[in-house]
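Every protein chain but one is kept in place in this view of the complex.
Each chain gets a letter, A and B, in the order it is written, and its residues are counted from 1.
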Amino acid sequence: MDRYLQFAVIRFKSKTAYRFDYFLGILNSLLSFVVYYSIYKALYGDAQSIDGVSFSMVTTSFLISLGLSSAFHKNEMFLQDKIKQGTIANELLKPVNFKLRMLFEDAGEGAFNVVFNFLPTALIAAFFASISAPSGAVNMLLCIASVILGYIVLWQISFIVQCLSFRLFSVWGLVTIKNVVINILAGAYIPMWFMPEKIRSILRFTPFESIYFMPVQLYLGQLGQWEILFGFLRQIAWIGGLYIIGELCWRSGIKRLVIQGG
Amino acid sequence: METMISVEDLSKTFKIQRRSTGFAGAVKNIFHPTYEYKKAVDGISFSIKEGEMVGFIGPNGAGKSTTVKMLSGILHPDGGSINVAGYIPHKQRKEYVANIGVVFGQKSQISWDLSPLDSYEVIKHIYRIPEKLYKDNLERYTELLDMKDFIDRPVRQLSLGQRMRADIAAALLHSPKIVFFDEPTIGIDVVGKDKIRKFIKTLNETDNITMIFTTHDMQDIEQTCQRLIIIDDGKKLYDGSLENVKTDCVSTRIIEAEVENMPSGLDIENTQITHDESTGKLTVMFDTDKISTSDVMTALMSTHSIKDISIKEPGIDSVIRDIYEGRIKVG
Partner (left out) sequence: MKDILSLFFAYARSGLKSRFQYKVDAVVVIFAVFFREAGGIIAMYLALQKFGSINGWSIDELLFLFSLIFITYGIFIVFFMALRDFSDWIKHGDFDRVLLRPRGVLTQLVLCGADWLAAFGHGTLGLVLLIISANRVGVEWNVQTVLYYLMCVIGGVLIQGAVFLTFSSITFYVLETNSLKEIFYWNMRKFAIYPLSIYNKFIQAILIFVVPFAFVNYFPAQFFLQKPDMAAYPAWFMFITPIVGIVLYLAAYAFWRFSLRFYKSTGN
């Protein structure tokens, strides 16, 4: 385990080398927030709350989504680059689990993004936008747990798409399309409260709702015990299912590599 | 023969920002940068006649590339003057570059995903090459560079040597009067290098094209160029024929002798002597400025009975190395 944590730590450290990029990253996040803030301020107009959702809940939801998208870092061209450069064979010879190593490198970068990009952004945003306070310590812990589960779901979907690089010339297009679909369905672009009811009733069974929206609801203290339990069980079931699919894709890819030569 | 290239007292200085490290340094770099100046080319003069083929050599960072870039109009010189084929390259860039071809060994001008033929079509339009000339040149270079097998295959499938040949043809399609080759054989295998050298030599002889050739590979120079210019630290160290670089610059000689008897304690003044016990071979190295060859021979023969003897000059490679490293002074 130590060894995998090292991958995360190295990524974390290497990110601190470029300072100007770092400040720029905060500015980028902040401006993205300002865009959404301005849009929803205009949509709300003078209204205090719409469908029981107050404006500060919306801004809080966007801020959390922003934090999550920076935490959910994935280097989605990693596998393709290794295959293209033909270094995948060497990587596989190393005595580490390739998949775990990828996960921890990404997680390291995600952790960096949260601490050094999201937290400063959130502090600045709290100056001009009204942000709701967390609804309690237990909910906060549950929120963090659901973020971790959500990350594992997202990461596995990304891994499955990346495994297509064993077969395709480039996966950039598919990765991009996948991200658009997830961002819309998971409520990264639009708070789930305002999603048309028909779409929402379908989404209830997908893992998407609990990736961005469940942490928001937990943070705001909007969920009852049974909803929380259902949400967590749903995530765990999806993690199991995606793990099996991911393993199958990975193994068939490796087989192909062995047969055709790297 | 007419003068094609004339360069007088050429110089170019680069301003390099000295980077401070750390956060305070990063801020300082932005608001109060400090610079140092490096003279990449420092007062070089030479002239090259039409149809001549000249090798430019020098260690990395000597100023070869900067000189070639000024000659081809990419860089503006800081001082001195350049005149190539009646043009001032950096001032009349557009008109001038129609007359030259440039081959960069490290930087291909044909597209990775296309065939050489596809790239040639674009080059035809860029240079406004008349259809007839284009066809004739294409046919000729395909033949001479032996490109028939791969001219319509995507470049990514070609070997480095094939790609280089395709690149050389690309630089020649518009029938330039002057061609610059910047390390055209870098990374290529022996057979590939040989094909390229032969082609360049043929072209120089038959078309009377003026050529400048920079390289690190002395074989390139030995097999193609009559004249050599050595540059180091932005200054011209040597300018003359290839043979003369040895006789002019080097006074070291080596005598190798096979001897029957080997008396101990042999010592001739101003020489270094080594003896190989197993083969009985005797090697004597000396400097002709200090002792003449005949004196060494006489000394040797007075003490030994000699079966076989030969006098050697050091190889061109080691001569050049000695010049770079300052062991041999030329001027």
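Everything that follows uses one rule, which is that a residue touches a chain if its C-beta (ideal position, glycine included) is under 8 Å from a C-beta of that chain, and two chains touch if they have at least 3 such contacts.
Source: prediction; values computed, not measured.
Asker: Who touches the missing chain here, A:Gln6, A:Asn28 or A:Asn75?
Answerer: With A:Gln6, A:Asn28 or A:Asn75 as choices, the missing chain is touched by A:Asn28.
Asker: Considering the whole complex, which of B:Ser11, B:Ser65, B:Thr252 or B:Thr271 touches the chain not shown?
Answerer: Once the missing chain is taken into account, the touching residue is B:Ser65.
Asker: Touching the left-out chain: which of B:Phe14, B:Phe46 or B:Tyr324?
Answerer: For the chain that is not drawn, the touching residue is B:Phe14.
Asker: For subunit B, which positions touch the chain that isn't shown here?
Answerer: Listed in rising order, the touching residues are 14, 60-61, 65-66, 69, 72-76, 93-95, 97-98, 100, 102, 104, 106-107, 109, 111-114, 118-119, 121-122, 124-128, 154.
Asker: Provide the residue numbers of subunit A that touch the chain removed from this figure.
Answerer: Residues 20-21, 24, 27-28, 31-32, 34-35, 38-39, 41-43, 50-51, 168-170, 172-174, 176-177, 179-181, 183-184, 189-190, 194-196, 199 of subunit A touch the chain absent from view.
The criterion applied here is as follows: only the chains that are shown with their structure count from here on.
Asker: How many angstrom lie between the centres of subunit A and subunit B, each centre taken as the mean Cα position?
Answerer: Subunit A and subunit B have C-alpha centres separated by 55 Å.
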